[in-house]
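The complex appears here without one of its protein chains, the remainder shown in place.
Right, subunit A next:
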Amino acid sequence: MRPWARSAAWSAAIAALLAVVVVVSAAIGPVRIPPETVVKSVLNALAVPSGIEASASGVGPLPVPGVGPLTLPGVDLAFASPFAFPVDSVHQRIVVGVRLPRILLAALVGFALAAAGTVMQGFFRNPMADPSIIGVSSGAAVGAVAFIVFPAALSATVALPLVGPVEVALSRGAGTSLFAFVGALVAAFGVYAIATRNGRTPVATLLLAGVAVQTFLGAVVSYLQLQAGESLRQIVAWLMGHLSGAAWSEVAVTAAVVPPLFLLLLAYARDLNVLLLGEEEARGLGIAVERTKRVLLAASALVTAAGVAFAGVIGFVGLIVPHMLRLVVGPDHRTLLPTAALAGGTFLVAADTVARSAAAEYPVGIITAAVGAPFFVYLLVTREVTEL
């Protein structure tokens, strides 16, 4: 079978598994909802564009020379729902309003972390690498924790470049996510800058710079926790990773960031294969190594940042999922990258379902770590890990 056809077949299979897990997960909760009701509710909520209509809000009035003030009429897409199954409206609201955003956020975050983990493992030629290796997670932690501890001060800094020092109140969730995202990217860029000399970024240096930066940022987070006072509980919850309280807006933002970057990474799947041979051989085979590394690093840092911004630090998804899939589908990134990403989504949805169906809701990070750490140990014991 051609490599991409093989990839498509595997991806379709795992996407189907993801769909099943999503439906089952949406059925589970304090209110049991039959799976067919879940499917009907989802279909009812589907909206497809059905036409264009003038909207109440327009643009203007604009001062157009010679014509006078002009108001442009606004245009809205009209949406229509193609399905109207008779479903209990409470069930409909629970599925679409409460469970689905959380499940889809879990799927997207798991997808993002596993995709970035796959790329990092290939990039570092090391099956033990994970997305946090370039400091993204610890950067996000510093950003999020700093906002939780000093919400007012940091809210003001957001407005500073835009309109000057004014009172801006970011909501807690939005502020935490924004600062986590920014912190993640700043940390990743810092690691990259430290490890780059004369336009070359040796992966060994990058790895060590990542360790150094992670250690330092860990100290910053500890310090902030000491200053936290009453918000310590929130900090701990964020650091353990959580998906509770997910909103459709968060799903939308993540969905806008992750899939396009994933497609970019997928376009580099073959280059990633060749990079596994080592940089010198990859160069000999016509890969512009340093440029490819920059693209891969930037894209996976963004993907990871988008993953951790809303959900906090969820460990082990980016480590074990690519690993398991490599055992199943082999090391070819054309198949591995999409299947690992889809499997990551599936895994996190399942883990979060466990987390929220327990007697007291646990942070999902505890579940992934509880499953992931023993698996990691298993890999260490059964595989000879000779080089980092």
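Just so it is clear, contacts are C-beta pairs under 8 Å (C-beta built on N, C-alpha and C of every residue); 3 or more make two chains touch, one makes a residue touch a chain; residues count from 1.
Here, contacts and distances are computed from a predicted model.
Colleague: Out of "2-oxoglutarate synthase subunit KorA", "2-oxoacid:ferredoxin oxidoreductase subunit beta", "Cobalamin import ATP-binding protein BtuD" or "MnhB domain-containing protein", what name does the UniProt record list for the absent chain?
Modeller: "Cobalamin import ATP-binding protein BtuD"
Colleague: I'm checking contacts with the chain that's been left out. Which of A:Ala27, A:Ile94, A:Leu108 or A:Ile287 qualifies?
Modeller: Reading the full complex, the residue touching the unseen chain is A:Ile287.
Colleague: Consider the whole complex, including the chain that is not shown, and state which of A:Asn44, A:Thr201, A:Asn273 or A:Thr304 touches that chain.
Modeller: In the complete complex, the chain left out is touched by residue A:Asn273.
Colleague: Kindly state which of the options A:Gly218, A:Gly330 or A:Pro374 is in contact with the chain not pictured.
Modeller: A:Gly330
Colleague: Considering the entire assembly, which residues of subunit A contact the chain that has been omitted?
Modeller: 2-4, 125, 127, 267-268, 270, 273-274, 276-278, 280-281, 283-289, 326, 330-332, 387
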